Every structure is written in structure tokens, then in C-alpha cells.
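To start, the structure itself, in C-alpha cells.
Removed from the display is one protein chain of the complex; every other protein chain stays in position.
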Amino acid sequence: MARLVSLADGVADLVRDGDVVALEGFTHLIPFAAGHEIIRQGRRELTLVRMTPDVIYDQLIGAGCARRLVFSWGGNPGVGSLHRFRDAVQHSWPRPLELEEHSHAGMANRYVAGASGLPFAVLRGYTGTDLPRHTTNIRPITCPFTGETLTAVPALRPDVTVVHAQRADRAGNVQMWGITGVQKEAVLAAHRSLVTVEEIVDELEPVPGQVVLPGWAVTAVAEAPGGAHPSYAQGYSVRDNDFYRAWDEVSRDRDTFRAWLERHVHRTGAAA
Amino acid sequence: MARLVSLADGVADLVRDGDVVALEGFTHLIPFAAGHEIIRQGRRELTLVRMTPDVIYDQLIGAGCARRLVFSWGGNPGVGSLHRFRDAVQHSWPRPLELEEHSHAGMANRYVAGASGLPFAVLRGYTGTDLPRHTTNIRPITCPFTGETLTAVPALRPDVTVVHAQRADRAGNVQMWGITGVQKEAVLAAHRSLVTVEEIVDELEPVPGQVVLPGWAVTAVAEAPGGAHPSYAQGYSVRDNDFYRAWDEVSRDRDTFRAWLERHVHRTGAAA
Amino acid sequence: MSARSEPGLRAPQSRTNGDPVSEENALAAWTADEMMTVAAARQLRDGAACFVGIGLPSTAANLARVTHAPNLVLIYESGCLGAKPDRLPLSIGDGVLADTADAVVSVPEVFNYWLQPGRIDVGFLGAAQLDRYGNINTTVVGDDYAAPKVRLPGAGGAPEIAASCGEVVVIVRQNLRTFTERVDFVTSVGYGSGPGDRERLGLRGGGPRLVITDLGVLEPDPVTRELTLTSLHPGVTREQARAATGWDLAVAERLSTGAPPTTHELTVLRALEATKHGSPR
Partner (left out) sequence: MSARSEPGLRAPQSRTNGDPVSEENALAAWTADEMMTVAAARQLRDGAACFVGIGLPSTAANLARVTHAPNLVLIYESGCLGAKPDRLPLSIGDGVLADTADAVVSVPEVFNYWLQPGRIDVGFLGAAQLDRYGNINTTVVGDDYAAPKVRLPGAGGAPEIAASCGEVVVIVRQNLRTFTERVDFVTSVGYGSGPGDRERLGLRGGGPRLVITDLGVLEPDPVTRELTLTSLHPGVTREQARAATGWDLAVAERLSTGAPPTTHELTVLRALEATKHGSPR
């Protein structure tokens, strides 16, 4: 059974300096509150993993938490580029950021391999692109039946995966619905997992399209209402598209970004 | 969009002599009515594929439709052995039956590879067992990152997959729920597919736990109320456990079996 | 409440003790299969995740859940995680399993995401044949695979359950047909041909920890990995156990005797069994 913890305790316990950390969520259900708590607690030297590093990773990178990023698409969805990410890559600010870059199909399959206890996954992918030139984590593999050449990618096994979901019950069974992305795989691939939820309830009423993660497969659950904002939790909130648009301006300038971080993250405590 | 057809037309159109045919369903939602129609239409030389060939495959084998069986567990669930299957293997009655035998994990992954457009799947499986001695379809494969040896199995690509589901709408979108087994993979792995349903409705009301197959990924849909009996369709019927128990006696003797087939299959027409 | 006994099973007569005149006596008159099921259920610790095959394993696991292990997590290969059936399913896919599960997942998922990575603590297997190293045959009886004496159902989920679960518990009736010097077909690997074999094969689960029969309990010797009789059910002798074994059965120095089923265990077990004997509601 998952432990029920406060967000601050969950992050203190499960996210450690130098960890490989995946905060997943595909536009929907992005664990912003947990990301802010990681910034507040001053984690350093993280390898951040995520298919779509967006605004929360822009914040973590700008705050200096990350040493390395493993990803497949780093942008502000529907708006444009991530300026803190760019600044780190182009000007090493606030510190250099190593990159390991994949395609979505590759990243998704790396999580699948991790969740499946396999050392690698096979896909039709990357062929002819320049991506394999920049990492040893994309290799050819030959089908033992047809002789065909396909692509192999190694399993992702984060030290800790953090996701946000709509609900959990008191045994830590987690329920999410709507666009659930790669969250199940990311949790199952990780050594430890922290799930923030909109609410903890006595009983999980079944919902169409739900994904349920049994409590015994999750390390800890923390209640964090609104914890996905400016992303959203279907049935609880809508995506704050204005925030995403405004982020473009906030993040363009280092000082504006620092002021934003000070005011909206550091001076705001985590939910108890 | 899937075509809406009668069961008789669907089988006549999509299931051909000599085909590789998968009728899937994991205890729940087994397409008995479609299997009976295949028997009635006198199909021959089929390669039958199925993880759990149970009573419906016992009937198809006893009726002489099959040349070959690709499977992982052939029994009467909770009751015992399949006597027609045994008789075919042990005494070639009514004709010899070639076997290709796998584990559940292997068969499930073979369907996954088929659905994924990959020539093979990788798993931790079969190691140390006698299964690889009897087929060339289980081979070692080496991880290009760790050097570890794992097991590869080739994709299953049935000529036609037949499954039963609770509902479809008029565009042929198929909805099933409860235990949905490997049906999605089996349909997506196949070149053609036929789905029998309890009912065709105007609108698919979302249901918790549902799997929806879009109509453009299905070849044809036939209404066949009760088409899973003695298996069941959650929300429509319950498993007829008495039938499964009674089958043990019916199938033990060739003549009793033939009489049963004559009465309950041949003299019963398909739903129009 | 009919005792399920199989033709050819040499049921030790000593275990139906006396005339069932009173209800207490009726309860006391347990069968060998009941003792086996109870012994298996007792081995399941509360909170464990348990991969359950149909038949005796399912009965034992549900008995444990209803008695001492209310938080036992039952996983069925049909994709039901955390099923809490209020009656015994006849198959691994009865509706009651999906209705009561914490989550219902696809069959590929249950094998790939749940079994393969070693998330399941205990795998519960039956056997048609078993050898001294706990290797299991459920495929064919006879030397010739292509022309078997008896064609059995086959592997199902067993090879990977035996490979990947934290530990394996085997439930099998003990007699010369089942306890064979050499299995005719290795469907599921126990300890292979002895120490180090699982490691050489790269099997990551621990292998058979217990074999529970209608006569007693066997455990692998920590060094030789050979199954060793460590406990007898009440009323069974070591000679009976050795006579029911197709090899020279090793017996532990300290051979214990298991406790008979309690009235509570028997009452619950029989109530469970009664739910299996009709079609579900």
C-alpha cells in the first residue's frame, strides 16, 4: 500500500540530489505543484526525464536543479519555445545542461521497456535521422526471424517518477482519466514513485477511460488540490492557456523569471 | 468505417479455407456464435490461433475445420481437459492436428508485435523449458546495450481475427468492457477482422473499463445477441458454468459429440 | 460439500476420523484435499501479491483472503488485479473477478507490466508431474511429444510465473503418477538440474519455496535444492509419503506435523466451495 504523505514530505523523502527524475504528464495532469516543491527544496544535479519538457521543466532548469535532460520535445505547447531551456543550452545559464534527445516513439518505448522489466525496446524509429549520431542509446537490432533491421532503445528506469492524478483512495490506489499519456509506464518503470492527487477519497467511483494504479505499485501519494495548474485535471479544472501564453514573456528575461520564481514558488509554501 | 453485415455474410466473406484464424476472448466474450457459423459453412484446413483454445476450439477441431493449432493453453477452464483436442492429438480424429505451442506471455507478445507492425517481440520467457525444442518460433536475442540474452517470438498476423463485444454503433465503432484479454491486439494484428456484438446502438454510452475499437480499424461488425454463450458478455449475460461442466461428458465420446454438433450447430441457423 | 477426490488418489484413510454423528465431528472429518488447501492458504502472508491459477490455487488464495490475509492481492492472468471475489470463480475469467478487481488490464499488460518485472511476490502453480528439483510438467505425458500418451492443456502462464515471481508455491496431489524421477516435459522450471541452474538460466524469481501436497509439505534443501519432506499432515506417515514419491525422497531431520484444519478454516473453505457449484447469479 502506498503511504499517504504531505507533498513536502513526499518530495523530501523520495527525490534526492543527483537522482534521475521523471515528472510525466502529457499536457494534461502535469505535476506542477511537485515540481515547485522540488525547486523549493533546492534539489541539485538532477537528470530530468520527460517526453515533453514544457513549462515545469523550464522552471526547474531555470532554477538550476538540472544537470541533464533526457527528452523528445521541449517547447511551450501551442505557444513556442522554452526560453529557460534555450538559455541553458545556448548560454549555459544558470548552468550547463547536457542533453539526450529522442523521438516520442522512442521515449514512450523506453518507458514501456522499463515498466516491463526488459533492458530494451524495439521500434521502427529514428531511421535516417541525425538523432542516433548524438547518443549511444539508439542502436540497430536485427530480427532473428526475418533478418530485418530495426531500432533498439534502452529501458528508462528513473530513480523516481512523479505524476499527478485526479484521485486516490486511502489505500493509495490511484485513479486518473482523460489523457493519461505515459504515466502508468513512467510510474511502473521507476524505482520509487510519488503521485499527487486532486483529492483523497474513501472510495474510487469507476469512471470511463480510467487508469487505476494499485496502491501496492506506488510508493507515496500526496494530496495537492490544483497541483496540475496551469495544466489541468479533467473533471476538476481546465487548462490555463493564458498562463502558458504569458509564460513566454515571463521566461524570456532572466530577471523577470527570477522574480516570478521568488514570488510564485519560493514564497509560496507547499500544501501541508 | 466497418461494414455492418449478418453473421453468415461476415463469415462467408472474411473467413476462407486455409486461413490463419484467431477467435480470441479470454473466458469472457468468446465468439461462440461465429465459431458455430464457421463450422456450419464447412471451413477446412484452418490454422486456428488462440491463447486459450477452449470449448469453441474443441468444437471446431472435432468438426474437422482445423489443420493446425497455435496456442498456449488448451483446456476446459475450471473443468479439465478438452476431449476433442486430445482425440485429435492422440488419435488424429477426425484428422491430424499439428501443434505449435507457446506460453501465454509469448502468445500475448506475438499479438502485440502483430498489432505494432513489428516482425517480433522480446520477452523474458520460455527459458529452461522444453517448449523451444518443438518450434523454430522461439529464439534467443541479445540486448544491444547490456549483452543480456532474452527471448524473441515472431509477430502473429492472422488472416482474420474474430472477437465478440458488447456493442457497436452504426459506424462500426466497437465497445467492450470487463475482461478484454488480448482482443484489441488480435484485431489490430489481423489483416481482416469480424466483430460480433450483443447489440448495435445509435450511440456508445461510455462505460468504465471500456476498450473502444474505432470502426475504421475493423473490417465488419455483425449483430449476434447471445453470441458468446456459454461464455458471457459482462452487462448482458453470465457465464454458463453448467454448460462447461456438461461439455466434459458431451465431448468425451465421438458419437455424442457428433450428435450434439448436428443438433446444436448444424440444425441451428445463424442469426440473419 | 462433496469432497473432491480423484480416481487413483490414495487417500490416507486415517484422516477421516470416526463417524460424523455431530456437527463438530462432521467438520472434523476433513478430506486430504481440504487439508492440502488449508495448508497452502496458511502459507500466504497478508499483503502479498499473489498470481493465482484456477482450481486449488484459487481456492487456497481465496481462503487465505477470507481468513488471515484480508489484504492479499489476488492477480489473475485474465487481467484482474486485486480481485476480491465473494464466491469462487470457476474460471480465471469469471465476471466476479472483473467486478471486484482494483484494476482490470489487458492480458499483454498483466504479463509484461506486472508479472515479468518481478512485481508479484508469490506464484501459485499446479502440476501434472513434478520432479525432485521442482520442475513442472503440464504439457504431455509420455516420452514422445509428437505422439503423447496423454495430451495435457499445456503451459498457459506457468513458465513465466515460475520464472518471475518472488517465490513459487506448488499445490499437487502426491502419488507415483505426479511425483516422478524425471518429468516427461519441462513446462516450468523449478531448480533445473540442481544448484546454480536458475542463476545460469537468468531466471530472476526465487523458484519453488514450498510444494504442498495432500500428504505434507516439501521444501527445497538450501544447498542441494532437492525437494525435502519437512512436514506431514496429521495422520500421514513418512513411509506413506516416500511410497507416494517416484524417487528416493529426502526427509528433513526435524520432520514436523502440521496442525489439522481449524473449524473456522473448514467452515469458510466449505462455504467457498459451495459457491462454485452452480452457475453464478
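Per-chain numbering from 1; labels A, B and C assigned in written order.
Criterion: a contact is a pair of C-beta atoms (placed from the backbone, for glycine too) under 8 Å apart; a residue touches a chain by one contact, two chains touch by 3 or more.
Predicted model only: the values in this text are computed from it and were never measured.
Participant: The complex has one chain that is not drawn here; which of the drawn chains does it touch?
Facilitator: Answer for the hidden chain's contacts among shown chains: A, B.
Participant: For the full complex, which residue in A:Leu123, A:Ala190 or A:Leu213 touches the chain that was left out?
Facilitator: Selected residue, touching the omitted chain: A:Leu123.
Participant: Which positions on chain A touch the chain that was left off?
Facilitator: That gives, for chain A, the contact residues 26-28, 51-52, 71-75, 77-79, 81-82, 85-86, 89-90, 101-105, 108-109, 111-112, 123-131, 133-134, 148-149, 178-182, 184-185, 209, 211, 232, 234, 238-242, 244.
Participant: At which residues does chain B meet the chain that is not included here?
Facilitator: Those residues of chain B that touch the unshown chain are 1, 115-118, 173, 184-185, 188, 211-214, 216-217.
Going forward, only the chains that are shown with their structure count from here on.
Participant: Sort the other chains by how far their Cα centres are from that of chain C and give me the top one.
Facilitator: Of all chains, A has its centre farthest from that of chain C.
Participant: For chain A and chain C, what's the span in angstrom between their mean Cα positions?
Facilitator: 42
Participant: Send over the residues of chain A in touch with two or more other chains.
Facilitator: Within chain A, residues 117-118 contact more than one other chain.
Participant: Can you pull out the residues of chain C that are in contact with at least two other chains?
Facilitator: In chain C, 112, 116, 164 touch at least two other chains.
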